Structures are given as structure tokens and as C-alpha cells.
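Just dropping this structure here.
A protein chain is absent from this complex, but the other protein chains hold their places.
Right, chain A next:
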Amino acid sequence: MLTLQFGQCGNQLGHSLFSQISADLDAKDTGISKQSNSAYTEQSFEKWFTGISKDGKRLARSVLVDTEHKVVNKICSESSGRWVYRSKNLVCQSGGGSANNWAYGSMIKGPQLKTDILDITRREIERTDSFNGILLLLSSAGGTGSGVGSYAVDLIRDEFPNKSIISCIVLPFSSGEVGVQNYNTLLTLAKFNETADLNFIFQNEQIHSICTNVLKNTETRLIDINDVISKKLCAVFQPVSNIWCNANYITSTVASHPSYKMATIKSTPYVPPMIKQYESSQSWKSYVEHLKETLRVSALSDPETKAPSKVSSARSSYSYWKSVSNILISRGKVMENDAVPYDQLQSKELYVDWIAPNDQLTVLNQDRRLINQDKFLALVSNNSQIHCTLEEIVEKAWNTYTHSAFLHQYKKFGLEENDFLEAFAKVENVIKDYESL
């Protein structure tokens, strides 16, 4: 797996991701034999790292792309743990950032960084024996992650037509982080849905709620949000006992139909650090039920932002978002008297009827604990719920667009009204496809 991190958010997220992977490799409380653990760590190391630096630190297989120095300098100098970035993998130029402007990022800054991005990506890929996927980390709000990221995804697609490209797109707070975030998000989603093989969508808003409500962190910072996203990614991409499972496998399983390439990662449990030592974990059953709740169509608040309940909920008839496919990944020991009741996620009402029952749910397990946590359960879900998120963004962007607000900022860099309309049409199409599941 090669990671490319774009812009401030992408780079901060990447730093958090590699810190967690590294912490996972060093974790002592594995719950499995020493031998099995070394097989796990070896596999994980090969997936994410390219070797060991002179001073004994793991070298991340990652390319850092940004249009200003402060963030990348800071995260490069901050690698206090047992891993570092290769300083040569830094693609950055001075002379101002991307102005929070997708057009500036993708049409001006992207082409300027083209040669460097390609050179370093090629070099990293040549270093690897078995290589199957590229992971792109970015936010959609600003200019660099969204714009340069959108430019780069095309570039990489052309260069490596057969590799799986998986993106992680972080959507901004709906109350606003950047004035033109809805335009930037729209343009980014239109591009990535077309070019990448699979897109994981994360929402700052929702992750923030997990931090404050479940982790009881009243002083949530951006780094806390990134840590939650990283943990979800670890849960999905760290090795599992099914050794054939790699990026290609995940991509083809989740995005089995070309019209449906957007997925979310639900996971549980999140235990506040304060009570970690007192609270023993609950049964797998309660976690599975909890994640199943997140698939429910309900006007009430998002179940993932609450702690799993200990009593199983009354079985009434709920309606569920229709899924194209789901992957359930459990990390931690599964005992005979505490099995993972995955059949709960196989019920017919969860899936569209044109997917064969065998392709609906894939169950993966890893006995080893993830970063010392007794049990952790993640559900990769490609379901119709995403259309609500997209709907909200398109609605706002369209409203701004029909008043011609901010358009001159994009025209300045060559993005015309027709380009906007094309992006609108593309995302409207995705909405329709998901809505009609």
C-alpha cells in the first residue's frame, strides 16, 4: 500500500495514521502467541513501511504533497515515535497555498507539482515487491487537498491503470470551515467518483460527535478527529487472518458495481480513556447489534455517536438503508461462547435484491488485538445513506451557484460555468443511483 497525503488535513491525517499503525506494531497486549504476532507485524510492516532508517526508525511508504511548508515541516519534525517519513518524499513548493480554491489547486498548483509527484510515486512503487493499492488522504474543503488531490488522482490513474486507487475524503463541518467548501467538495466528489476505485467518506461533523459523545472528550481538537478516522482505517487495512485480503480485494468487494463507489466505515467501541481500565468489553453480539443500528433509517441522532447499549434492543420492524455490499471486520479473540453473530448482518432487508446473497456480506477476522484493545469491530458499508450527505452538499452548492456567488474566483483560474454544471450533473447522478437502491 502506498499512501499519498494531500494538503493540511491529508498530511495531518496521514501522520495520525502512521502513528497508530506504528503503535499497533509495538503493542504488547496482543492476545495471541508471539509467533502469530510476529507474522502479523511483519505483514503490517511490509504493507505500510519501506524499511528502517539509519537511526532505527520505520520509514513510512508515503508521499507528502502540500503547497506550503508549515504543516509538512511540522509533521516531519514531530515524528517522535518509532517511525519517520522519508524526507525525500516531500513534494512541496513555496509561493503560497492553493487559496482554498479547487480551480487554483487542480489547474495551477497540480501541474506545477506533477513531475515531483510522479517521480516519487514511481520510485516508491519500484521499491516494493508486491504492490497492489494506493491510498489517497485528503479533505474536500480547502484548495490543496481537493484541487491538487483531484489533479493527482487522474495522474496516478493514467500512470498505473491497473492499481486499486482508494481515497479517504474528509468532508468539512457543515457549519462551515471554508467559505467555498461546498463548491470544492462538489468538484472533488465529481472527480473522485469518476476516477478512484473506492472512496471512503468521512464527515468531520459525525466524527466530532463520536469524540464528544462517546469518547467524552469535551475539548475535541482536530487531532482527536484524525485519530478516530485513522483507527477506522487501521481496522480495515491492518492484516486479517484471511491472507488473500488486500487492497484489491477490499476494493472489488465493496465497490462491486461501477455506479456505487462510495463507502463509509462504522466502528465500535470507542472507550473514553478515563474508564478504559475499569470497563471490560461487551460481547461481540452487542457490538454487531450496535453497528446494525447504524444502518437503520431513522430521523434520530446517529447511533454511532452513542455508546453501544448492553441490552439488546427490542426487535421491532425497522427499515434499513439498502446496501450494495458490506464487510465486517472483527479484531480480537472470538470464543465459542462469544461468537460474532454476523448472520444478523445478512438479513435480506439490508441489501438490494440484485446482489447475490454470497456477495452481500464478507466477514473477516483477526484474533490479534488492534492497539491493545480487547475487541474492535468495523463495518465497511456501501449503502444508500450516503445520498443524504451528498444531497445536502449539492443543495447548498447549487444555491450558491445560482446566485453566481464566488464564481469569479474560479473563473480566474479557468474553471467555467460549464465545468460546474458538469460536476453538478455527475454528483446528481450518484445521488440518484444511491437513492434508488
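The rule is short, and it goes like this: contacts are C-beta pairs under 8 Å (C-beta built on N, C-alpha and C of every residue); 3 or more make two chains touch, one makes a residue touch a chain; residues count from 1.
Note that contacts and distances are computed from a predicted model.
The chain that is not shown carries the UniProt protein name "Tubulin/FtsZ GTPase domain-containing protein", picked from "Ribosomal RNA-processing protein 43", "Tubulin/FtsZ GTPase domain-containing protein", "STE20-related kinase adapter protein alpha" or "Distal membrane-arm assembly complex protein 2". Listed residues A:Ser33, A:Thr115, A:Ser252 or A:Asn429: the one in touch with the omitted chain is A:Asn429.
Only one residue in the set A:Lys34, A:Lys348 or A:His403 touches the chain that does not appear here, and it is A:His403.
When you scan A:Glu42, A:Glu395 or A:Glu417 for touch with the missing chain, the hit is A:Glu395. Interface with the hidden chain, as seen from chain A, comprises residues 8, 12, 68-71, 74, 94-97, 99-101, 142-143, 173-182, 208, 212, 218-223, 225, 394-396, 398-400, 402-406, 408-409, 421, 424-425, 428-429, 431-432.
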